[in-house]
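Yeah, one chain of the complex is gone here, protein chain that is, but the others are all in their spots.
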Amino acid sequence: MQTSFTLSTHGQGLYEFTRDVAAWVRSGDDPRSGLLTLFIRHTSASLVIQENTDPEVRTDLSAFFQRLVPPATDATMGYLKHTLEGPDDMPAHIKAALLPVSLSIPVLDGHMRLGTWQGIYLFEHRDAPKRRDVIAHLSR
Amino acid sequence: MQTSFTLSTHGQGLYEFTRDVAAWVRSGDDPRSGLLTLFIRHTSASLVIQENTDPEVRTDLSAFFQRLVPPATDATMGYLKHTLEGPDDMPAHIKAALLPVSLSIPVLDGHMRLGTWQGIYLFEHRDAPKRRDVIAHLSR
Partner (left out) sequence: MQTSFTLSTHGQGLYEFTRDVAAWVRSGDDPRSGLLTLFIRHTSASLVIQENTDPEVRTDLSAFFQRLVPPATDATMGYLKHTLEGPDDMPAHIKAALLPVSLSIPVLDGHMRLGTWQGIYLFEHRDAPKRRDVIAHLSR
């Protein structure tokens, strides 16, 4: 059983969509146990599971990755060659390599077995507004 | 078929539990082929597959990540805002984003198809002792 989620992003940062995923998993034929896989069809955005309570965690995460992989205009990034699509483009590909393209989450009785503090996020690495496709697959 | 493993950790570092996982996979109804998924229900610890022979590999791995993401008290980390839960807390969330929350391992005839030098580890990112839950799902 598969579906897709489309998320609109407006700049770098984390966008939660845990509830959308949970609702779809619940709507299934409720297998006793199953496995949910999420897959993002892009090379400049990622999927992450992160702390879902304090928004400062997401702010700090974005800040860390901005420092780890600065824009191509940064003095330390002068070695980059793929820069035609803007200073945020190649750093976005690097972050998409460092962070997950797919997530696998066990399901029991129609519920994802996330921990109390875990939420599902799309991590956008581009500055311009984007529409992002995430495929969900639920298997027994 | 699902189960969970509880691991007790006492500070940052890698904790192997390959044997526990292998025993559970073997105890199953031995599908000709299957897929094992491990999922950690926390945002401050990770799952990794790493070299299982020389303990210095784990020491070096921990040392690298301590340098890549130093404690919040480090001069370079002054931009962090989520610091109320201690100097190791936000760095733990960052490491949990960088390192896997789930692992998928093919199974054949009751055995995980790990390479000779591969072991399964929980990578603890917090200093205080913790109990960590890992869900295992085995599908055909």
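Order of writing sets the chain letters: A and B. Residues in each chain are counted from 1.
The rule we apply is simple: a residue touches a chain if its C-beta (ideal position, glycine included) is under 8 Å from a C-beta of that chain, and two chains touch if they have at least 3 such contacts.
This structure is a prediction, so every number in the text was calculated from the model and none was measured.
Colleague: Check each of B:Ile40, B:Leu103 or B:Ile135 against the chain that is not shown and name the one that touches it.
Modeller: B:Leu103
Colleague: Over the whole complex, note the residues of chain B touching the chain we left out.
Modeller: Per the touch rule, chain B residues meeting the hidden chain are 33-35, 48-51, 54, 56-57, 59-61, 63-64, 67-68, 98-100, 103-106, 108, 113-115, 117-118, 123, 139-140.
Colleague: Over the whole complex, note the residues of chain A touching the chain we left out.
Modeller: Touching the chain left out of view, chain A contributes residues 1-2, 35, 37, 39, 41-43, 68-69, 79-82, 90, 93-94, 96-98, 100-102, 104, 133, 135-137, 139.
FYI, only the chains that are shown with their structure count from here on.
Colleague: With centres defined as the mean C-alpha position, give me the chain A-chain B separation in Å.
Modeller: From the centre of chain A to the centre of chain B is 20 Å.
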